[in-house]
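Take a look at the structure below.
The complex appears here minus one protein chain, its other protein chains still in place.
Right after this comes chain A.
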Amino acid sequence: MRTLLRLWPYVRPVRVRLFTAASVAVVASCVGLVIPLVLKWMVDGPVADRDPAGVWLGALYLLLLGLLEAGLFGLRRWLVARPLSHVEAEMRAGLYGHLQRLPVAFHDRWASGQLLSRATTDLMLLRMFLAFPLTFLLVNAVTILAGVIIMLLQDWSLGLVILGPALPVMVMCVVFENRYAVVARLAQDQVGDLTTVVEESVLGIRIIKGFGRHRSQARAFRTLSSTLRGTELRKARLLATIWAVIVTLPEVAIGAALVLGTVQVADGELSAGTLVAFLSTALALRWPVDSIGFLLAMSQEAATATERYFEVMDEEPESETSTGSRPADAGGAGAGVTATGSGDPGVTDAGGGDDTGAGATVADARAADARRPTAGSADATAADTGSPGDGSAGDGSAGDGSTPATVADAKRADATAADARRADATVPEAGSAGGGSTGARRADATVPEAGSAGDGSTGARRADATVADARRANARNADDSGADAGKAGDGLRFVGVVFRYPDADPASPPTLDRVDLHIRPGESMALVGATGSGKTTLTALVPRLHEVTAGRITIDGEDVTAMTREELRAKVAVAFEEPTLFSASVGENVLMGAGDQAGAAELERALGVAQAEFVHALPQGTATQVGEQGLSLSGGQRQRLALARAVVGQPRFLVLDDPLSALDVHTEAAVEAALRQVLADTTALIVAHRPSTVLLADRVALLSGGRITAVGTHQELLRANTEYAHLMSGNGRQEDDR
């Protein structure tokens, strides 16, 4: 019940009206209680005295009081009608807005049926709670109190008789409330589950039909809805019990009062008018007392609804910039020191606890994640955890001193090492406080390689084949270095990026394990890897749909976590593998990718690039409605619109996740031709499954085991890298490029 207090911030804006309404209701109830007194006055006065004129007066009083009561009741409802709808709407808008800003990982975890039932049923329950139980629990309490006082004043002995059942009723109510709370919550959750099944059965209808499974689906639905029925019946039994008690006990008391009163009237100790008034008052209190049961039940359901609502609202939204994540990184590194010191499995436990708890802060989860790789690999850990300690000094020397050694010496310097060095040269923050932890990590990437030609823990895994490539990269680096003086043209850079889904088992290997990759300004990089190797995950990190666990991603030298999402997403455009169109016109769907100033010209250009001219043949051309409530388009059509959306804003950075998978050969060729021009001056990362898509790019990076294991041109990798050749040709053996 205490959770209901959390509604206050939403109720606050309408508090004046709500309180006024409650006061009005109290007054109205008291007016109702005065009516029996007028009756008493009539019975004992004019009626007993046979005074017709007095009767008229009494009736007039009754009429006036009655009209007043009616007016007050109406006033109460009028006062709260709009404000309460407003509260409900505000809470719903709040939930919607909040959900939109929760991390994508949250949405992966929550079935949308559960979210929907919170936004609809639960909020309606809350509005009803504010409209009735909240007011009437107060009003009834006042009414009962006033009524009891009136009765005690009229005849204290009869009053005490009436009061008799109060204590047992209250005890019953408390017991009931606790039991009901449990069942009510269960029922609401089961409704959510049922909603989820309904939703999935609608969304997955083609599969259900395709396999003729609608009967088993119906069976699953039936099981769930029968369970819900059982729970609802349990609720009904509880409710019936409390009703029975609440109806019986006061009635017994009224009966006793009637008998006692009759005796007193017969003995002349009590006037008939008082008895009538007394019983009339007692009966007037019946509804306030009777209703306690269902008011409590409604409050209980409202409390559960509030709980469910805040379960979602309490989730931490994504932080706008890095403010949230930086300290967490530091914390992670710090914790790592102790972890390696003790080699304590307890660390894992601490991390594991975080994942399930809704209350766990982002920082906690991240700290736990940052700890993992450290505990995992002994050598690397030492370097890693040591670095934060000697901070800038270690960083400076390692970066500048050891990397050339790597190149000269081991000849294994891949693009990463070179990149790291260049980053140190060009990014002045290397030694600064802000760069402390990342700098250390960068150093970490190079140091083991430089110092450990022999142990080769990380280096050995890199394909030897990339030597040539790396050399070339170095050569280019030299060329670029002048141009790179400013941050503006640094391209897209992944530096020691580690990523584990926040809800993943902390003991599992991270999805991405120290990815180093540099995409030069204007360059297109294809990302190739086996199914499930983390390509999509890597692309999701760039627009910060997920936050890196460790390491960093920079665009034009600026850490993506240092930008607001707004800035970041304005610079980076994305096309997803599963193209989603929104309920809007085709034109609006495409122009979503651009700023407000973009118009018809940009739209046409983008549609041209994506070979999506088919839209002009739609019933209303680019104004045709699509999405949930409009025309359904084929997968290929949607994919082309999604691509148009990605390129319409002429973004500096483009992330395309297998953007051509659903296109037929001819269309694909046409899109590729057009896309090449766009890619000429755009920095792009393109997930590719096929040679045709790979050829859009200048270079290819191979993602394997969570790391970039090779970078080079398609031809080079095809020749030199078995895994790559396998992915591109489907054959186990190396194959010459056709």
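In the analysis below, a residue touches a chain if its C-beta (ideal position, glycine included) is under 8 Å from a C-beta of that chain, and two chains touch if they have at least 3 such contacts; residues count from 1.
Keep this in mind: contacts and distances are computed from a predicted model.
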Leaving aside the chains on screen, match the unshown one to its UniProt name from "ABC transporter", "NADH-quinone oxidoreductase subunit M", "Sarcosine oxidase subunit gamma" or "Spermidine/putrescine transport system permease protein". "ABC transporter"
Decide which residue listed in A:185, A:552, A:689 or A:707 touches the omitted chain of the complex. A:689
Of A:16, A:149 or A:205, the one touching the omitted chain in the full complex: A:205
